[in-house]
Structure formats: C-alpha cells, structure tokens
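Please read the structure below before turning to the comments.
Removed from the display is one protein chain of the complex; every other protein chain stays in position.
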Amino acid sequence: MTTPAPLLVSKPAEPLALGVDLPMVDQPAVPFIEIETLRAKEFIPAAKEALGSLIAEQGQAKVIRPVFNWAGRNSLFPLHWGLACCAIEFAAAFGARWDAERFGVVPRSSPRQCDVMIVNGTVTWKVAHKLITLYEQMPEPKWVIAMGNCATGGGPFRTAYSVVPGVDKLVPVDVYIAGCPPRPEAMLDGILELEKLIRERKE
Amino acid sequence: MSEMWINMGPQHPMTHGLWNLRVKIDGEMILDVDPEMGYLHRGIEKISEDRHYNEVITLMDRCCYVAGLAWEHLYIIASEEALHLEAPERALYLRVLCEEFQRLASHLMWYAAFVQDIGLMSPFLYGMRDRDLILDLLQSYTGARMTYEYMRVGGVRSDLPPGFTDRTRKVLDWLNARFVEYDQLCLGSDIFHKRCDGLGILKANDCVAHGVTGPMLRSAGVPRDLRRDRPYAVYDQLEFDIAHADTADVTGRYLVRMEEMRQSLRILRQVVDWLDRHPGPVMADQLPRWLGAPYAPVGNEGYLLKRHYPKGLGFSAVEEPHGEAQAYVVNEGGEHPYRVKFRSPVFANISAARQYLIGYRVADIPPIMGSVDVCVGEVDR
Amino acid sequence: MATPEANEEKPGENSILWVARPMATAARQFTKSLFRPSTIVYPYERLEDPKFRDRLEVASGKPFGVGEVWDNYRGVHALNIATCISCNLCAFSCPDICIDMVTVAGGDPKHPKKCPQIDYGKCSYCGFCSDACPEGCLTMTTRYELSTPKRSEMVYSPEKLYQVFRSKLPMNPIRLARPANEDAILLDPPLCIGCNACARDCPTNCITMLDVPKPEAKPGEKLPRRIWKEPVVNDSDCVRCGTCISVCPKECLFWGTRK
Partner (left out) sequence: MQPDDVSRVLAPALGPKLLAVEPFAGMAGRVRFERGAALELFPRVRDDLGFRHLSMVGGIDWVDHREVFYVVWSDAAHQYLLLSTDVPADNPRVETASGVWPSANWHERETWELVGIEFDNHPDLRHLLTPDGYEFRPLLRSFKLHEPEELEVKTRHV
C-alpha cells in the first residue's frame, strides 16, 4: 500500500502563494433546499403532511425552513477528532462541569453523521487533505467552527514551515472562536453563536 | 483470510490525537503495525531558534498540551544551565508544585480517556470533574487553564495567592477519597479485567532496548524514576515512593499510574507545607536585561555582541507524566537559543508499538494504545 | 507495590460481586450528584460570578471557593489609552507578533500617539505584553468569550480595548518586579552630535539635553560641527523601551551597565 502523495510542501525559497493554489472546496451543485426537501420526504412525511396546508398558504420558506433550522440548531453533532490542545478543552466541555450535551451537541466519530466540524487545533499541511476529505464526507447542511488560534490563523506556529495559517484556507469557516485554547465556556459560546447563524438561515 | 493493511487514523476514536496506526491484519489478528506520525508536526524546534529564551515557553505549553508545566520545567532547567543562571529555592519548590499538579491532571485525563476506551462510560465524567478542580488551582496562580506560561528563566512569574495552600489541602483530601472509587470502578469490575489483563505485554528488556520509559517501564518491574535516580529541582528533599508493578500489561500500567497519583498527593502535601513556612523571592536578581523582564532588545544589533554572554550547553531530563523527557539547549551567546532539541517519552513509547501490538487482536488496540497514553503534541513537536 | 484495596480480595469466577461493586459505587455517585450537581448551567451561571467566589465547596466537584482563581486570569486585554505612553514594549515583547501599534487621536501631528491593536486570532494570552507594560495601562481581564462569524471582528483596535477597560472587568493584578541590575542607556560621547532626537522621542521625557563645554581648539585641529549638548538619562524614570536607541542617527546610544 502506498502513501498518498503529499498535498503541499512549503518551500523556503519561494513561499507558497497561500490561498491561491490551494484546492478550495467547491460548493456542491445541489442547492441546500433540495436536499432538505428530500430529507423531509424520507424521514418526516407525517410532519410534512400536517404542514402541507400551511405551506400552501405561506410558502415553504416561511414554515419548513424555521422547522428545519430549529431542529438543526438543537442537535448539532460535531465531528469527534482531536487535533491539538483545543481538543482537550473540547473534551473538558463534555465533562461533568460543563456538559455540552445539554445543548444537543453530541460528538460522533463518523463524518457521515456530523453537522459541524469543530477544528480544534493546529492544522498542518500533512493533515490538510485529510481534513478536506472529512469535510466533503459530511452531509449537507454542514458548518465549520474554527476553535482556537491555530485553526483561526495558525496561532503561535503560523510562521512554521508545516502549519496551515488558518483553516479558512481549506474549508469555509462559519464561526471563529478566539482563545489559546478557548475555555470550555468559550467553546459553548461559539456553538451558541453558530445556533444564531442557523436560526437566521434563509436559503 | 487474506492479509490486508488497514488505517486506524488520523481521525479515529482510538488515536486520541492525530496519528495513524497502520495495521496489517489477518482476520482479527495483528500481523504487523506501522505507526505514521507527523500530522501535528509544527516545527517547534525550528520556531524556538527564532525566539527569545522566555518566548520559547509559550511553545512548551503547546508542545505537550496535557502536561504543559512539566515541559516548561524541562526547558527551563536546560536553558538555565545553558545560560549559567540559578533560580531561588522557593521558585524550585513552586516548580515541583506545578509539575506534580500537572502529573495529577495528566493522569486524570488519561484515566478519563482510557477507561472510556475499554467501555466504562461514567469514569470519564469523574475523571474530568476531578481534573477541573486541579486546573482551577493551577489557574488561581498561573492565570490560565491549560497553557500557563508560568515559569521564566531564573524563576517563576508570580507567587501563590493568599489562601492557596488551604484550598490545595482540601482538594488533595477530596482526590484521595476519589481514587478509592476509581479503583472500585475499574479493578472491581470483571469487564476491566477481561479486557486488560495480559494485554500489550512489554517486558523490561524490550522496554530498555526500545527506549520505553515512564509508567510503561515501571509496570514491567523496573523502578526507574528520574525524580529519584537523578534528582532535579528539589526532589531529593521530598519523600515519596516509586510506583511499579510486575505484570507489564495494561492492568499493570493502570496500577502504576493510580499509585503515582497517590504519591503525587504525598509530594504535594510536603511541598505545600514547605511553601507555607518559607516565603521568599521567586525570581533570581542577577538576570541579564533581556531575561529579567520579557522585553525584546531593540535598537543596535551590536548590543548583544558587546555584552558577550558566555556560551553554554544545557541538558535536562525530567520525569514527565508520560515518561522521561529530555531537552538539550545550545547557547551560542545570542538572544535566541542556537538549537533546542527535545526528547519526548511518547515518541519512544510509540516507536516500540511493534513489540507490544503484534499478536493481539484488533479489538485489543484501543486498550493497549490507551494504556500507552499517547500525547501526539509531544511526539510530533 | 501498587496494590490498592480493591485488588486485595478478588471475587471468585462468575461472582455477582464483579458487577455489584462497581455498580454500587456508580449508584452512590449518581445519588450524590442528584442533590449536589457538578454541572454549571453555563449561559446562566458563570464561574467568574461572585456567587462561585464565595462558595467553599469541594464535595460535588463544583468549583470550590475560588477567591483568587479569577483574579490572575488572562483573558482579553484592557487598555487605558490615557496613560499609554506609546513605548512599543508590548509589541516588542509579543512572541506571536499579534500587536500592531496604530495611531489614535490625541497626539500632536508631528509625533502621533500610537497604541496597541491586538489581533485575537493570533494572540496566545501569554501575558508577556502586560508584564512588559511599564505604566500598567495594558492589563488582562477575565473576559474570554470572543466567538464571531467574522475574522475581521477579532482584531481589537485601541478604542475597542479601551471599551473593555471602561467595562470595569476584574484586572490581572500581577506586576513583575523589575530586575535589580537592569541595564541602562549609555552614551558613547565622541559620536554624539547633540541632535536632540532621543530627548524628543522619549516616551517618558526622562532624557534631558545638558550643555557640554566646548573644548578649546588646538592649533591645526578642527572641532567637529555639532551642537554642544549631550543627553543625560534619568534611570529611575527610564522604562528601557529602547526608542532613543532606535532613533539615534549616529548610533551612539547603547545598553550597558552604569558604573
């Protein structure tokens, strides 16, 4: 078995034009609304039937969307992976004192079950393409939280040869949490911030 | 069945970090393993060459994120030796206080994660709950929960706040009672023994040959601990025993770590008593200007050349929670270290993975690797 | 060596005790936690709340009497713009290079006042800047919630930092003592031309230009063209920021030990 070719190798002589030749993740061709409708047909036909008349009156955007937003923001399943220091605070948030599961946040190990990827630590060029793969494996709708300074902008290591200066070079980030590492409360605050974003989601 | 290679990682519940264990299996049997590291390689040794001596401390906390203060201690001892400086005695005791607290916190984190690996869910909550108490204590005098930046070349940043020692004693009593419960939950449970006994055996000779240190070595019956064998700071003035077991398996490592936590409580009581009785300065007086306060020298480049600080080599070895960490600091007279080299205990412990994984089954990997207590930050640096 | 109590008497094979004992322990913890829960209901209860400060309680794993736990905490900075002397020391001492000195209103047009602007996407909260601040105008507070959907909002301008200062959050009280043998600014007289640049730019005005006697020119010798003044540094007021060294056109100031 061969190891996959390295994604990127930073060169000392001519530094990478960051953000230019990186493979940016394209938005999927299928718009959000279609996927949501498919899901609705599949999983909650009864609810859709009950709401059918309301939809006819007020339109999909006003009824179905708030319901999905409400459901989505109260059951955010983050991807369970530990990158670096922030992962320890991420774990502490699920400990007894803060109990992040009160917010419906349950870490899942498979990206197929996840809504939100919390990038909790330093992203290196070696792991960059694996992060993109995991992001692509997550079903829509999906969000990314950059937790801590390394994920936000490379942190103390951003001058290093092996560190991605910010995960927003690889995947679109929705919420940034500052801190090095952020306290568990700060992480919960970021999740509440994301819930605010989801509440206002129109599309 | 045919043989095949599978990847466990970099995103896998077993890894507790960012690394990849490539396993060659035949059915359930492990035929070969090949750990693949470097997913968290941040070039700390290189960045250190561009930083002032005190600024490297911020990297040390993030180097091993569950035992930041132990790594700060490691680096500080080496750089003080390289710069020909000495810290006052109270600072040495404060550093021991830090290191033992960090050992407790690290082992509790290990307990929480490891016990969840073998299928017991509630101990995770208990471990994290008790770890938070220690982090509260650390926060009260260092100012942060995990990345402390507390030690300085030539001393420590600040003294203890009033009332700290009383609170510490309360927490130590509380922890002492909890450790009994931990043992009841694990050693009293059949599940634990069936999953852990006789697993991941690594005998003493193999440990020494492959550079394995720390609880893994002590669980193989070698009572080797740098705090006793090569005392640094003030460990030669403290009474404690070295925990060791002779089973060399996962249960043995569990026993060693639990006993180490009890010994840490014992050390902490002595340290706290000493700190109560001996007030004093926590920072050395005679420091070069660019070390005394965290200022950067500005202006003419010739300043450092004019001062001509003596060159030096510093070496230190510290019994970190995971094992034996070493630092080698080369001072060439500049304001930055010329070269910093760290030896991580987990680096060696993982490099011996072939010795303690081959021959077991795939389902045994989580408990075995859990008992190794992998901290990827210090392996990759 | 490591033989805890629970290991001493092992139940026999297939004994019910194997299950009963750990379950009893867990059940005991469960009942305890019903009455004294460890969990803090975060958005409504906060650890920095004085309520938790006064509670001396270890028994449930809740934070115990945390009197000073939060006093030393290093969170967002608070900047008192009024007392900032633009000495640059915070920016110099930052290991992460996240502090920029930006111009704020209030300085005279020739020498604009510059105050730190901090990028919290890079700051590692090490506290080196507040340790280095000679006037104590840059301190760290207990505020830690900074999540935002916009990266640009993580850059705190001096005005924003001043708002944090105005919000009266608890400030970090730690002040590092200055080292006893701190180096002073020394002068290399033969090079000095008396240009007044150091005294003009000194943030603490601790440099005064004093007259030096103009030597008698010997026959055939040509005196250098210069202003016959030399800087004298008041060491007790000097904050050792090195501004004078960096502005000196003849590079005749340097660090050294005063005899």
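A, B and C label the chains in the order they appear, each numbered from 1.
Everything that follows uses one rule, which is that a residue touches a chain if its C-beta (ideal position, glycine included) is under 8 Å from a C-beta of that chain, and two chains touch if they have at least 3 such contacts.
Predicted, not measured: the structure shown is a model, and the values here were computed from it.
Interface note: of A:D99, A:D168 or A:E185, the residue touching the hidden chain in the full complex is A:D168. The chain not shown here is touched by just one of C:K32, C:R151, C:R200 or C:K229, and that residue is C:R151.
For subunit B, the residues touching the absent chain in the complete assembly are 37-38, 41, 43, 45-47, 50, 81, 208-212, 222, 224, 229-230, 313, 315-317, 324, 326, 328, 330, 338-339, 341, 343, 347-348, 351-352, 380-381. Along subunit A, the points of touch with the absent chain fall at residues 3, 5-7, 9, 11-12, 15-19, 125-126, 153-154, 158-162, 165-166, 168-169.
One rule holds for everything that comes next: only the chains that are shown with their structure count from here on.
A separation of 33 Å divides the Cα centre of subunit A from that of subunit C.
Distance between chain centres (mean CA atoms), subunit B to subunit C: 27 Å.
Contact of a single residue of subunit C with at least two other chains is seen at positions 38, 61, 63, 95-96, 124-125. In subunit A, the residues that reach two or more other chains under the touch definition are 96-97, 156, 180, 183. Subunit C meets subunit A in the complex at residues 33, 38-43, 46-47, 61-63, 95-96, 119-125, 144-151, 154. Looking at the complex, you find that subunit C touches subunit B at residues 1-7, 17-19, 21-22, 25-26, 29, 38, 58-59, 61, 63-74, 88-89, 92-93, 95-96, 124-128, 131-132, 140, 172, 174, 176-183, 240-243, 245-246, 248, 251, 253-256. The touching residues of subunit B, counted against subunit C in their complex, run 51-52, 54-55, 57-58, 122, 126, 129-130, 132-133, 136-137, 139-144, 147, 149, 157-158, 161-164, 167, 170-171, 173-174, 179-181, 183-190, 223, 241-245, 255-256, 258-259, 283, 285-287, 289, 292-300, 302-303, 306-307.
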